[in-house]
Every structure is written in structure tokens, then in C-alpha cells.
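One protein chain is absent from this view; the other protein chains keep their places.
Which chain is which? They are A and B, in the order written, and residues in each are numbered from 1.
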Amino acid sequence: MTSMELLPALLLVPLVAAALAFASRWAGAAAKPLVTLIHAVSMTVLLLGTLRLAGELLQVDQIAALHGWMQVDSLGAVFLGLVGVVGFLIGVYAIGYMNYELAHGAIDVGRLCNFYGIFNLFVFTMLLAVTANNVIMMWVAVEATTLGSAFLVGFYGKRSSLEAAWKYVVICPVGVAFGLYGVVLVYSNGVAVLPVVGDASSWTALLFNAQLLDPTLVKLAFVFVLIGFGTKAGLFPMHAWLPDAHSEAPSPISALLSAVLLNCAMLIVLRFGMIAAKAVGPSFPQTLLLIFGLLSVGVAAFFIVVQRDIKRLLAYSSVENMGLIAFAFGLGGPLGILAGLLHTINHSLVKALMFCGSGNILIKYGTPAMDSVKGILKVAPITGALFIAGALALGGVPPFNIFVSEFMVVTAGLAAGHPWLIGLCLLLLTVVLAGLVRMLAATVFGAAPDNVPRGDTGALTLLPMGVLLVAMLVMGIRAPAPVGQLLARAAAQVQTGSQPQIAQAPAPGTAVAPTPDATPAAR
Amino acid sequence: MENLALTIILLPFLGALVTALSPQRVAKWVATVFSALAAAAVIALAIGFDQAGKLAREVDLLSFGQTALMGLTIDRLSVLVCVAVVVLGFLVVAYSTAYLTDGNREHPHDGRPRYYAFLLLFIGAMAGLVLSSTLVGQLVFFEITGACSWGLIGYYEKPKALKSAIKALIITHIAAIGLYFAAAWLFVDTGSFALTGLAHLNDGAKVAVFLGILIAAWGKSAQLPLHAWLPDAMEAPTPVSAYLHAASMVKVGVYLFARALYSAGAVPEVIGWVGVTMAVVTMVYGFLMYLPQRDMKRLLAYSTISQLSLIFMALSLSVFGSELAFKGAVAHIFNHAFAKSLFFLVAGALSYSCGTRMLPSLRGLLKHTPLLGISFCVAALSITGVPPFNGFFSKFPIFTAGFQLSAAHLLLLPLVVIALIESVASFAWFLRWFGDTTPGEASEAVAKAQPVPPAICFVLVTLIVMCVASSFIAASWLG
Partner (left out) sequence: MNGPLIVNALAGLLIVTSLLVTSAGNATRAARLYAAQSLVLVLIFLTLARTHGAHELYWWSVSAFVTKVVLVPWIMLRTLATLPEKEDLPGVLSPAALIVVAALIVGLSCYAVSSVHLAVVDPLKPALGVSLGHFLLGLVCIVSQRNLLKQVFGFCLMENGSHLTLALLAWRAPELVEIGIATDAVFAVVIMVVLVRRIQRSMNTLDVRQLTALKG
């Protein structure tokens, strides 16, 4: 199978798996093993497929498919790889977690089938979001991620989870509708000025011709896009849905939301940021990203310190980290972009670990409230140890990976001439660290309650966390060469792609081709 | 030799992993073996380095593109300090195997694998920090030591201990911001993280980078205004206090400063003035805080603060061009590590056998527990700088250098005089407690003391020997 065929096929996998999962509820007694098998196969294929595609993008600049509607470039490959790897690990964790929920009567087999069905559907929409090349399809895909995951947020049907689902399903589409406005502005502008009208919805073509676009419209469009997709990425002040949705969803879903979904939205912000930077110069999008980023870090930091609920705390930490990523992109320069991309990966790995850990805590204690969760280290030592490592990593303690990207942000900031912003940012990150160790002090240590049975949760819930921990350490000490190469290529792509061309023809291997090879049918 | 140095860093990390996975019964023995191996390696390194003619060398370990991120530096400074931190690490682990047992009168408690794992991690991180040739490397290990100290201070899991642990972590992390800045600034200006790059900075950048390093150093060495964590950190198990708050972690700060000065060539005098002034202010503050203390560990904490100020003062004096002050400072890092560890471990031994370390309830140590009495006596005399103990031999050159420099910089004279007065006054204060506790008839707690286990005896005797010998080692090493 060539990579051009692999890309659409890869998207089909979770879609088909979702249909099969929904259907397997009629399989009677075989439903549970059947649906678990479908899910496991789907996740494995997803992992292998994304890794192969990402590997190929080390050789080529772009893989396009479906007449240029879909494309993966080096930048997209980073995010596609994340969906694949983190999605797979969370998918495996979900099997262990949901088996437990089933065994303890929290759900029945029919709902288990629904869960895996929607899970795969959700993964499909996220794959769509990172591979879409048509700007309007990007919006459709992000909107679909909301609709796809709404029932997962409200999965338990409790008062609070329904409320969270409601906020999610109102705030996100409304926010993302702003994104649509931005997209439409860029598109209609493109229709007016692009040499080939049919190209106006192709992101690659828009980026290539960005200098032809009207500066005022592009600025307006970027503001809309930032508000719109920034809602979905969890940037302050549009983050209101995030803590509720993340804390009320089943833990594997919280992990998926935080570690994968937010990145997809951030990718689209970045893609439009590239267009804006090329059209009106980098300072406009960068300033906006700096402001939204730093505000998100600041506000989230203070919410983190006062939380009494583990999952809400982790949710605010997602706001903080997405803010930091936006901040890094806002700093710009090769180092800033690299730092932002690296932090995206690092945050995903750590946050997946933490939400899986919170799932294990919920299994043992039945609540995420810090007042009730005590002595994890005595109740479930492995979970406790992993949780400590994860929280310290999240706080930016070496040798874990987040330290590396945070330090890169600092360096990028000094290189960009923002020492005071960096100082403020580091102080805020210290507040975050304080909030995290405060949580550890309250939950991991101390005497365990008597009514909680001793013993760790099963292997399926611990193994993915262990893999994540190893990945965190590897990324923290020395990123594997292919990952480093891919990141460098992606950062170079963002950097050169958002610079005005000097000559008519871009240097080979630096800029992205105007339109993918197979565009004619889009005209 | 590089491989040996790398072994010293990695062995404790490996040991920590193995220890953490071991069952509780064997964990402490696993930890002892690993720390003993690390100590043997560091001594082998020192001997090898000495026989090779003490030629400084550097090697890059980890690079990103052309930029070295981490590397090793092996020279007189790093090897000497590395010997102190790793050997003391071994002694503290050995001491802990006896201290953290159910036989302990103050804290009957059997040490968990977690304790030994953190301690080993700490030894590895300290060795890494000392041997690092880049600012990033230093920052990484700086932060790891911070995280380990959090784990160790909060080890008893009491609310107060956990709070103190957070306090220590956060204050030292705020200090680390200085190091973040220094490293990033160095990189932006020189395109490299190597400490040797400091020499190529212009004066303005040098001042900025040194201020960053100083902030980091003040935080870790508990100097004003970032001192507040150290007295509270006394909630830690006493062997931890001995290691973190006497021998190693607080030495991170002064070592960072020393290493930067060593690599930077000429440094603008303003750094010297800032350093000396803050050092003297902290010293006076530290001394004033001696007065109300009754708990032996808290007294020692404040004593540590003012001793470190003395080292800061000496290092700052070296900015004005005094090599004597620099050597005195490095020697004092080495000497104070052994003397203060001994003092803390005596406090721990008193807790173990008498069930208390409150000074007013201790009397007649020499008669009933002669080893503890002698140890107390040696530690006090070393700390206050009475010959023939080690403190004297490093304090003396520092003050000599101070007075020499005062000839050229008159403003330094009052500062050095204040430091000298502080030194004498603290001697008087320790003499007072020494007189109260060591001679005479035994108090109730001392009379009922239980015998000290052999592991503790071994460690105390070793340290007593070192309190005499260390200054000679340092002097001949530094030449």
C-alpha cells in the first residue's frame, strides 16, 4: 500500500471499528470479548499506520491524498504521530479501565459497546482534524470532535457529568463557530485573489499565496480563528468547558481529551498563524499568541493551587500547558517553534500518564476528591510511584521531558528579547509546581483509609502508564533521533512556510509545494 | 577516567532503581552496597587524577546538533568536592541503616525502600552537579536535588514535614529561575552552554549571568533572602539533615558560584561587592538566630547558614583577585562538609540513644556516652575554627585574604571585621552549649541512654578522623 492510499485507509480504520463496535452489542454473550478485540485491533492498526506515515515524512515533505483534501506534512506528522502513539496507549488503558467498570456494575455490556464505538469515532475525528488540508474541512473536523466526544463526557449520566457535557456541547460549537468565521474570511479572500479559484480552500495553496491576501481581513480572520479554535484548545478565557469536561469524563476519555484533542485544535491555530505571519508579518499573530498564552498560564496556575479535586487540577494544568505552547509559538524563531512542538509532545505524554493515574485512583477510592484520597502509596504503590513521577514531570522537574521543553521556552524567550515575560512565566510555573506537590502531599502520602482494599489495579491499567513513564524519561534525557529529526523538519517547515518568499521558486526541500500533486479534481 | 566519572553519577541512579524495587528487608543493604561502590569509584577517580598529574579535562556527553548540553569536567575543584559528597553519601547511608530502625528512641521506624532510593538518587545528582561542565547540566542536577530533597524532607509523612518539604522545593525552585536565566543567557550570547563560555562574555552579560547564578546559589545555600526553607527542613530524618543540610545540598550553591568564578576569568567587581555584602548580612542574621534556639538541629541549621555565608564571602573576595580566598573557600566547602555532618550525626545519635536532642535536657555526655561526648566536642571545635581541627585551616586563609584585600579596597575592611567578630561570637556561643552539655553529671535522659549501634559508631569515628585530616587533604590537593 502506498502512503497515498494508506492515509485515507488509516482514517477508515477507526470509523469501521466504531461501526463494528456499535453493532457488536447484538452479539449476545460474545459482545464483550468481541468489542474489546475490535477496539484492540483498531488501536494497534492506528499505531502502526501513524508510525509508518510519520516515518515516511522523514524522507518526503508531504503526503497528500483524496485530491489534496487531505495532506500530512512534517508538522502534521508530529501531531498525527501523537494521535497514534498516545491514542494507542490510552486505548489499551481504556480496556483495563472499562473492564473494571463493567465488572463492578457501573455500566452494562451495551454501554461498553457504545463506549468503544464513540471512542473510535472520536479518534477518527481527531485524525481528520490533523490530516485535513481543506480549511473548511478543518473546521468540520474540529466541530466533529466535539460532537463525537459529547456523550463520552456525559457517559456516566450523573448530574454533574450531564452538566459538564452540556457546557461542552454548547461552549465548544459556539466557540468553534467563531473559528468558522475566520476560516470563511480567509477562504473568500482566497477566492478573490488566488490564481486558481479552486485552490482557495486548500491550506497549502493559501499559505503559498498568503502574500496576496488582504492584510486587514487576514488579521481579522486570525483573531476569529484564535478565539474559535483556541476555545477547543482550552486557552483562557475560552477554557470554561475544559475543567468540567475533563473532570467528569471517564478517565481514559479525560486523557484523550487532554493529551490528544487539545493539540489538534492547537495545530489548526498554528496553521492559520503561519498564513497570518506570511501575510501580515509575524508580530501580529505572535503578539496575540503571547498574550493568550501567558494569560492562560497565569490564570490556570492560580486555579491549580486551590483545587480540591485531582482531575480538575489536572484539567487546569492542561490549560496551563496549552497556554505555554501558545506562548512558545508566540515567541517565534526557530527555537520558539521547536520548543512549542516539543512541549506539545511532552505534555501529551505526561498528561496521558496523569489522567490514567487518576483513573486508577478512582478505581481504588471511587472519588477524585483530595480530602478522601489519602495514602495512595500504601494502597496502590505502583500507581502511587507513577503518579509522583508524573506530577513532578508536570512541574518541570528533570530528568523528565517537560523540563527540556520548558527550558527551551526560556531560551527562546531570551533570544526573542522578552526577559521579563520569561521571568513572569517561570514564576507562574513555580506556582504550578507548588500546586502539584501540594496535591501529592495531600494524596500520595499519609495513612490510607481503612475501607480501601490494598493492592494495585491490574496490568492493563499499569502497563500503558509504565510505557508512558519510559517515554517521558527518554524524551527528557535524549529524544530518539527520528523524533528529533521530525521535530526539526516540522519547525523548519513552520519557520520557512511563514516567511515571505524572496524568489518566485522556493528552495527545494524548504517550502511546501503550492498544492499537492493531485489537486486538479479540486478545481 | 571519564568512564569512572560517569560511573560515579550513574551507579547511584541505578542503585536507586534497584532499591526502589527491592523488598523492604533488603533495600537498605542494596543501597549500602551501591553507595559504597560509588564511594570506592570516587576515591579511585581521585587517585587516578592525582597520579595523572591533576590535569584538568573536559568531555561532552550529550549534544543537540553542535551544542553540548551535558558534559563532564574533571579538575581539582570538581574532584575534591565530588569526593566529599559521594563519600559522605556512603557514610550517611551506612548510618541510616542503623538509625532508621525500630530501636530508635525518638523515631522508632524501619526505613522504607523509598528513603534509600531517594538518598541514592541524591548522591548521583550531587555527583552529576559537581562534575557537570555545562550550565544546563548543573541546572538539571540542581532541580533533581530539589525534587529529592522534597522526597526526603517529607519522608515521615507528617503534615508539618510535608509542608516543610514543599517549602524547600518551591524556594529552591524560585532560586533555580536564576540558573534558568543564566544558562539561557549564556547560550543566547555564546551559542553554547559550556561553563568555559563564561570567559567569552562581555562585562554586561557577565554581570547578568553571575547575578542569575548568585540567585540560584543563594537559594540552595539558604542565604538571605531565600533562607527560609532550611530551618524548617529540620523535620527531615536526621541523617538526611546531615547530608542535605550540611554536606551536600547546601553546598550546591557555593559550588555553583565557585565553579562559575573558576571558569569565567576576570569578573566585574560589582559581583564581588554584591556577594560580600549579602554574605555579611546573612552571617549576622544567622548568628542572631542562634540565640533563641534550644533544638540542637535548628541551632545547627542556623550555624550552617552563617558558615555558608563565610564561604560566599570568601568566593566574593576572590573576585577582587585573591587566589588565597578562593582556595580557602574551596577548602572550607570540603572541611565544613565533614565537620557539620559529624555535628548532625551526633544529634541523630543522641536522638537514637537518649530519645531527645533538646539541648537543655542533655548533660554529662562525656561521662555516660564518651563517644558522643567526644564527637560533640570535636564537631563544635571544628565548626568554630579551633586548631588543630579542620575549620581553622580554612577560616584562617579566608580572613588573611580579607585583610590583605582591605589594603586596596578600604570598604571591605568593616565587612571582614564584622565577619571576624561573628566568628568569635559563635565560638563563644558554642562553647556555652558545650560547657552545658558535655562535662558534669548526667541528666536524666543521658543517664538512661542506650548504647549506640556499631554502624553509627563507625561513621562517627570516621568523621572525627576526617575532622582532623580533611584540612590537610584539601591543602595538599589544592596546592
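The definition used in the following text is that a residue touches a chain if its C-beta (ideal position, glycine included) is under 8 Å from a C-beta of that chain, and two chains touch if they have at least 3 such contacts.
Just so you know, these numbers come straight off a predicted model, no measurement behind them.
Enquirer: Omitted chain: which shown chains does it touch?
Expert: Taking every chain of the complex into account, the missing one touches A.
Enquirer: For the chain that's not shown, point to the residue among A:4, A:51 or A:184 touching it.
Expert: Here the residue in touch with the unshown chain is A:184.
Enquirer: In the complete assembly, which of A:100, A:284, A:303 or A:400 touches the absent chain?
Expert: Checking the options A:100, A:284, A:303 or A:400, the one contacting the hidden chain is A:303.
Enquirer: Out of A:39, A:271 or A:312, which residue would touch the omitted chain in the full complex?
Expert: The one listed residue touching the chain not shown is A:312.
Enquirer: With the full complex in mind, choose from A:43, A:82, A:150 or A:225 the residue touching the hidden chain.
Expert: Per the contact definition at the top, the residue touching the missing chain is A:150.
Enquirer: What residues on chain A make contact with the chain left out of this view?
Expert: Its contact residues with the unshown chain are 134, 136-137, 140, 143-144, 147, 150-151, 154, 157-160, 162-167, 169-170, 173-174, 177, 180-181, 184-185, 187-189, 191-192, 197, 200-201, 214, 216-217, 243-244, 247-248, 303, 306-307, 312, 522.
Methods note: only the chains that are shown with their structure count from here on.
Enquirer: Just how far, in Å, is the C-alpha centre of chain B from the one of chain A?
Expert: Here chain A and chain B have centroids separated by 43 Å.
Enquirer: Looking at the complex, which residues from chain A come into contact with chain B?
Expert: It comes out as residues 377, 385, 392, 396-399, 403, 407, 410-411, 413-415, 419, 422-423, 426-427, 430, 433-434, 437-438, 441, 445-446, 477-478, 484.
Enquirer: Under the stated contact criterion, what part of chain B meets chain A in this complex?
Expert: Interface residues on the chain B side: 20, 62, 64, 114, 136, 139-141, 143-144, 146-147, 150, 154, 157, 162-163, 165-166, 169-170, 173-174, 177, 180-181, 183-185, 187-188.
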